[in-house]
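With one protein chain withheld, the remaining protein chains of the complex are depicted in position.
Take a look at chain A:
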Amino acid sequence: MTHTNGADHMHATDPNTSDGPHAGPSLDPELNLRLKQPRGGVPGRIVALVVALAVIVSFTLAWMLKPSGAAGGVTRQDSVAIGLNLAPTNLDIRSTAGTALDQLLIGNVYEGLLSRNEQNEAVPGLAKSWDVSADGTQYTFALNTGVKFSNGDAMDADDVVWSINELVKHQYHDANQLKFFKSVSAPDSHTVTITLSQPYAQLPWALTTRAGLVFDKDASYNYRTKAIGTGPYVITSFIPNDSVSLTANKHYWNIVQPQTPHITIKYFTDDNAAVNALSSGSIQVLSPITASLAAPFRDNDHYVVRAGDGTDKYVLAMNNAPGQPTANKDVREAIRYAIDTKQLIAARGGADSALGGPIPSLDPGYEDLTGLYPHDVAKARSLLARAGYTKDHPLKLTLTYSNTYGTEIGNQLRSQLKQANIDLTVHVVEFSTWLQQVYTDKNYQLSLVDHNESHDFASSWANPDYYFNYHNQRVQELTEQALSSTSAEESDKLLAQAARIVSEDAAADWLFNYRITTAMDAGVSGFPTVMNQIHMPLVNVVYVK
């Protein structure tokens, strides 16, 4: 049947139906059957509503009547679960980059010749003490006795020498920390001597990084799936990108023994999932947690929220290469004046601290440089006018950064720079794109990165090949002198001088020093809150409930 036929049929038989769009049904019984009839489904809906309400009410009641934890005596728990963010893909700390491994393994499974304290200074580790020769080129380390690896092998000077030689030979990760390295030897089984080609004041700190880790010379195992070290814990299970189980090492040598026999580490990529895990009690510690997300825990007596210092520097990199608009110092200064870093910190929840230069407070050479470029839009405008940019002819710049930092900070920078006659285009890209385009090809104008490495001044600002394209003879000389100084004090002073020059040059803008916020159950103690994204010793963690 076609439309035409149907219409003709009706007109022919019943002219009364043609008086409007709301005409009655057709006379054709087949058509009538196919008409949609209004259904009387009201009782069905009410039943559904009642059922839904009943379910909601019963769940709410069940939740409210749930026993709220044991009130009486507290007991020390046998296990603690810790929620972290960045997961390691394998356990090979020698050749896999990424701070997730440093965080997990150093101080827990592997130990270094030296260790570090909460002030980010070198302290005794496997070596109980060390001496420096008068000319600063020879370091002698006295090792602790009775140290055993988790497989029962004894640790002696040969293991240390082997580990350092392997590191240098294969150029494993962090091998570049051992600057001016010449040789390492073992005069006896409990003494190690490192000889340098010239003095290097930061060698002790360098040995607290992966460069100082001691591995078992006699053990042969797959470093990607197993870890045999001298640390307080052994890894009993490792699920890449998900979780790690740590169990106390029964061969641990130190007087300070691991306080909790079992520690589970869970990795969360989703902030909300992590927060839910903490509030439901499936983890007892969450670090890092976004400052804004931590607010409900801060108001709750069952939880403790702490912000700890770190060495994360949020750097707004400006391409200093000739030909770029940011090669002009007026432009770079204008950008620094135009950005209100206090507002950025406030928007993030106020936990971070202001940072005026390339060296954060936990690194040698720190000096408070936040006063150099205070927020001053008028000054920014006049500097830009001098460089030839006005309201009608604004400076057009492109900011390229990785999507791991979110779109908010880009929007804020665009809004702030607009007031100083800078039109910012923001490209938020995949990390791999950023790595290629900005870091490797140096093809960018502005970029934004969290440089979280400690002691990285020399490798970034005194290195003209780095992606900042910052080339300053004086800074390089000062840094060179600082590194080869025999006195730590003088070294710090020289670094501070160099850092001041970099900051005065407005070589970049340092937006803030990110401080890690940790939220934990009030019963947890001994969890490190300072620098815990790169160094998280768990030996003292206790959980009472």
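Just so we're on the same page, contacts are C-beta pairs under 8 Å (C-beta built on N, C-alpha and C of every residue); 3 or more make two chains touch, one makes a residue touch a chain; residues count from 1.
Everything that follows uses one rule, which is that contacts and distances are computed from a predicted model.
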Report summary line: Per UniProt record, missing subunit out of "Succinate dehydrogenase, cytochrome b556 subunit", "Oligopeptide ABC transporter permease OppC", "Methionine biosynthesis protein MetW" or "Phosphoesterase" is "Oligopeptide ABC transporter permease OppC"
Report summary line: Contacting the left-out chain: of A:276, A:300 or A:487, that is A:276
Report summary line: Filtering A:165, A:193, A:245 or A:290 for touch with the omitted chain leaves A:290
**Report entry** Residue among A:265, A:428 or A:498 that touches the chain left out of view
**Finding:** A:428
Query - Residue touching the undisplayed chain, where the options are A:75, A:411, A:443 or A:487 - result: A:411
Report summary line: It is residues of chain A that touch the chain not shown, namely 2-4, 6-8, 10-11, 17-26, 31, 34-36, 271-272, 275-276, 290, 292-293, 295-296, 340, 342-347, 403, 406-408, 410-412, 414-416, 418, 425-430
